[in-house]
Structures are given as C-alpha cells and as structure tokens.
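Could you have a look at this structure, given as structure tokens, before my questions?
The complex appears here minus one protein chain, its other protein chains still in place.
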Amino acid sequence: MLFGTLIYGLINSSILALLAMGFNITFGISGVANFAYGAIYIFAGFLAWIFLNSLGINYLLSVVISIFCSMVVGILMYQLIILRIRGLIMSEVLATFGLGLAIMELFRYFDFVGFRYTLPVFFDGSISLGGVYVDYQRLFIVLIALGLTLFLYLFTHHTKIGLSFRAIAQEERTALTLGINSDLYGALSMAFGAGLAAVAAIVILPLGTIAVEGGYEVLINALAVCIVGGLGSTVGILIASLLIGYAQTFTANYLEPHWMILVSLIAIAAVLIIKPSGLFSHQKELEERI
Amino acid sequence: MKKRKERIDRGIKARSEDIFALCSFREMLYLLVPRAIPVLGLLGLSPFLSAYWQEIFISTAIYALLAISWDMLISCGLVSLGQSLFYGIGSYIAGALNYYWGWPPLLTLPVATIGGGLLCTVFLLPVLRLRGIYFAMVTLVIPLMFLRLVEATRILGGTEGLTGLDSFPTQLTALYVIQLALLAALFGFRRIMGSDYGLVITGINDNDRSVMNAGINIHWYKTQVLFLASAVGSFAGAFGTHIDMFAGMPGFALDYAIMPIAAAVVGGMGTFAGPMIGAFILVPLSEILRALGALRIVFYGLFLMIFIVALPEGLFHYIQRKYHQFERWVEVEK
Partner (left out) sequence: MSSSPMLQVNNLSKYFGGVKAVSSVSFDIAEGELLGVIGPNGSGKTTVVNLITGFVKSNSGKILYRGQNITGWAPYKIINLGIARTFQMVRPFYQLPAFKNMVIPLYSPRVKKLAGGKYGDRDAVALDLLEEVGFERDSFVSYKVASALPQGYLKRLELAKSIALRPDLLILDELFSGLSLAEVASIVPIIEKLRFQGKTILMIEHRLKELFRIADRVIVLNFGEKIADGLPKEVIESEEVKKAYLGIEED
C-alpha cells in the first residue's frame, strides 16, 4: 500500500504542478490576474473534443489548434479586458472571474454535460512498477510536468521574454524605462498562461471526463499550489505540489477521501500563517509582516 | 485654441458646507435628499411589495449587510475573500442557541452578533499582521475549512444542519428589523469613517508604517475594524438563519463571499452606500435572470465583467461626482 501511495502521490503532485504552472506564469510571475484560468482549461478540452468528434480532424492537429486557440483567447482577454483595468487587482480578479464564469456556464447551457465528453489518451496500456499498475498516460503526465518545470525555470531566468515577465511584475516603471513594452509582455504572459492551461487540459483530461465543475476545481488547486509554493517561484511550485499532492494522496488512502480537501486547506492556512509569501518566494521578510 | 475639461464643485456644494447649510432650505435639501432616498425608499416602499418580492428584498438586504461589512474591511486595507465566515458563524451561533436552548430571535440576534464578532476576530487575529494579499487568501481558505470540518465531524447537525428553527413573529417584523439594521450599518459606518478615527483607518490603508510612526498601535485598530465588520456579518448570518429557519453548511457557501465583493466593485468601494447599491442591483438581477436557467450565470458573469471594465470606480463614486461637481471645457492657459 505504501509503495502504491508513493507512486500515486507523485502522479497527483505532477498533476497539481502542471495545473499551477500556467497560473503561476501570469499571476505569480507577471503580476496579471487571470481567474478565468479554469475556464480556459475546460475550453481547451471541449474545443479539442469538438475538433476531433464533430469535425473529424486528426487528434494531434486538434490538440495543436486548441492550444493555439487558447493562446489567442489569452491575448484577446488582455486586450479587451485587462488593458482597461490594469493595476487594479481586485477588478482584474473579478472581471476575469466573471468572464470565466460566463464561459464555463455557457458550455453547461449548451449541454456539454455527460460521460461522452472525453479525450483519448496518448498512450494505451500500463506498466507494473514493483507490483503497482500505472498506466502510461499517468507516467506521461509526470514526464511532461518535469519537462515543463525545467523549461519554465530556464525560460524565466535566461530568456529575454521570461526576464521581461518578471520585470513587469516587480517594478513596472523601471521596466518601461528600459524599453520593455509592458502591455506587449502582459499580453504575452496571458497567452503563455492560457497555452499552458490548454497543455495541462490535453494531458490530464483523458484520465476522466471533461466536466464544467473541473474548471472551478482547477482554479482552486492552481491557486493553492501557487500560494503555498510562493507566487512566482518555479521551484516553489514543484515543492508545493509535492507537499499538497502527497498530503492529499496519503489522506485518501489512509484516512477517508473526504478528509483530503481538509488537509490541503489546513496546509494552505498553516503556510500562510507561518511563512506567508510561500515556502520559496522571493519576497523579502520585511514585506510580509507589518 | 486648445481646450481641456475642468471639474469644479458645484456652487451649492460649497454653500452647504458646515453650518452654512442652515441658511436656506435649498442647501438643506441638497444635503438631505441623498440621505433620505435610502431611508424613505427602503422603509416606505418595502411593505407594499408582493410577498415574493419581499423575500427577494430581505435576501438583498442580507447581502447588502455583508457588502457593507466588506467595505469596512477594505477601508482598512484588509481584503476579505471570506465574508462567508462571518455569515456562517453568526448563522450557527443563532441556530444553535435556538435549537438546543430554545432562545427566541430577540435574544439570539444580539448574542450571535457580538459573539460572532468576537469569535471571528479571534480566528483571524493571527493573520492580521500579514500583508493584504495573504490576509485575503487565508480568509478564502478558513470558511472552506469550517465547511469540511462540519461535514467530517458531523457536529451542529453535520450535513443536514439544524432545522425547524423559529422564525420572526410576522413578515413585517423581519422586514423592518433588517432594514433598520442595514440603515444603522450604512449611516453608522459612514459616520465612523468620516470622523478622525476613520482618518486613522484610512491612514493605515494608505501607509501603515507612517501611522505606526505616529505612535498609534495599528494592530489594535485593525482588530477593532475586524470586530465591527465581523459583527455586522454575523448579524446577517443570524438574521438569515431565522428567515430560512435553518442553519447549516450552506452558511459557509462561496456565494456569501463572492457576492458582497461583486456588489462593492459594482457600487463603488469605500463608500458603504456603493456596496449597498451594488447589492440592490445584483441580487434582484440574479433573481430576474433565474428564468433563463443556466444562461443566467452566463449573463451574470458577463454583466460583472462589462461593468468592471466600463466603470471601475463604481456607481456610487460616479453618481457622487456628478452630484457634487460639474464639468466644463476651458481654454488651456498659456
């Protein structure tokens, strides 16, 4: 049982990390709030389904198009909504949340509800690791999560675009004087975040069905991981998702499943009270407490 | 010749400052009419609504109280994503007092208000020292925690909650109790924020180190503000319990957390009247849209989004500006 819990804990953590990454890039790293994140996740999933099933397009192509469309949605959101309220965080949060709400419930209205809405897995079959059966898709998820984390870390620390993202969040005026077009990079960061949400959706949704409720859960989970790990820190996301992922899996296997969420919530509250900026954030100690 | 827009206070505003308002009836009316509208509008019109609309009205008033409570916290720099905590705690206290000991609403309401205020303040005390955004996140998490705790431990009625509680003697009593509470909160908080005490609170929001530097213990002031806000929120919860004759897990629902914030953003943060107006727009709107089924939330979300983008300062700020000032085009001076 222990070994199985360890393996599935890792898988759960990878899922959480994958979910959090897109949210982190926009909110944590670039300082732009995108609370329509869960909606974009679901949107990408449904879009891929539509391309595949209603239009008969090849699956790989459907996936690529839907990721691309999500990125476009991200840019549109920035241009039409965020641009007008940039800097007013509460307004950004509520406006994007309102839009996300509208998108998700629109799918529900058009009856995108039911068990027939699933995406095919990339790899069929499973492998036995020390007596525990793990399907290839889940292993694929772990690999993607690791790969993306590495990529994002290098991206935000070593590429011009990545560094610009961090610049506009930390000190926008200075970034502007250095010739960094804050609006361009803000839009790009939203596009990236949306794209990452789509990637996460494509890889994770095959494990179950595409459900509108999933959108809400994704948002809360992503937020939780980012808070515990520290907004903006890629390493933090990794550690936080491991912590929360394992806490959830252990609780599900050794206690009862409905205690799972309570454990995560307690973990969040505890971290916030003890070290508010998260475990690995870049915020200075002085700015946390008054 | 280039022109620019200039905004100046209206003559009548300047004439009605301070004691000069007593000069003539025009000035007095200028000051009284905005205050009279909510008072007369609420107290005067509500008894004539149909039973269905009276229920909506009461529900709106409850949300308005939560929105005003939220606004008080934001005036001090505390962003609360957990108004549902206040509602839930107030709801359970009143419910438990009524269910286990048979206390009537007359007693449960005050006890739940003060007790709820104290309890919530104690829960949130450790987080008061954190910066705004962290306070916000913890307030989001704590009500969800309580929800799961009640579900898991099955205390206080567990998932079914406490049912069969007492209601108010008449619908009219309920109507007037909530309205008087709402008006008291509205005018009371506005008065507080208009005084020097309110100035200190605004200062804490603006620049807390500077207030610390003035020899003022900001944590004590924040605690007081938290108590006031949570007491009002707990009252809303206690009142709602007796209206629904039920206290349970839905008291901690996200709806009670999100709606007040939306109302405040739509109506205008920091003004107390704004959140109230926001609630009186959003709640009936949500009710009217119910006929559309699932499409209702779609419209709701879009409404919220468009409003925030088009009028980020909020309705009340806009109305206030138009009422007190006028704009005109002037030539740009050389």
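As written, the chain order gives the labels A and B, with residue 1 at the start of each chain.
Convention: a residue touches a chain if its C-beta (ideal position, glycine included) is under 8 Å from a C-beta of that chain, and two chains touch if they have at least 3 such contacts.
Here the structure is a predicted model, which means the values were calculated and not measured.
Undergrad: Give me the visible chains that the unshown chain touches, in label order.
TA: The undisplayed chain, in the complete complex, is in contact with B.
Undergrad: Give the residue, chosen from B:Thr202, B:Thr223 or B:Gln320, that touches the chain omitted from the document.
TA: B:Thr202
Undergrad: Pick from B:Val122, B:Ala214 or B:Ile288: which residue touches the chain that isn't shown?
TA: The one listed residue touching the chain not shown is B:Ala214.
Undergrad: Footprint of the hidden chain on chain B, which residues?
TA: Chain B touches the missing chain through residues 196-197, 199-200, 202-203, 206-207, 209-218.
One rule holds in what follows: only the chains that are shown with their structure count from here on.
Undergrad: With centres defined as the mean C-alpha position, give me the chain A-chain B separation in Å.
TA: Spacing between the chain centres: roughly 33 Å.
Undergrad: Looking at the complex, which residues from chain A come into contact with chain B?
TA: Chain A reaches chain B through residues 80-81, 84-85, 88, 90-91, 94-103, 105-106, 108-109, 223, 227, 258-259, 261-262, 265-266, 268-269, 272-273, 276-277, 287-290.
Undergrad: Considering only the defined contacts, which chain B positions touch chain A in the complex?
TA: Touching chain A: residues 79, 126-127, 129-131, 134, 137-138, 141-142, 144-145, 148-149, 151-152, 208-209, 212, 218-219, 261-262, 265, 269, 293-295, 297-305, 308-309, 312 of chain B.
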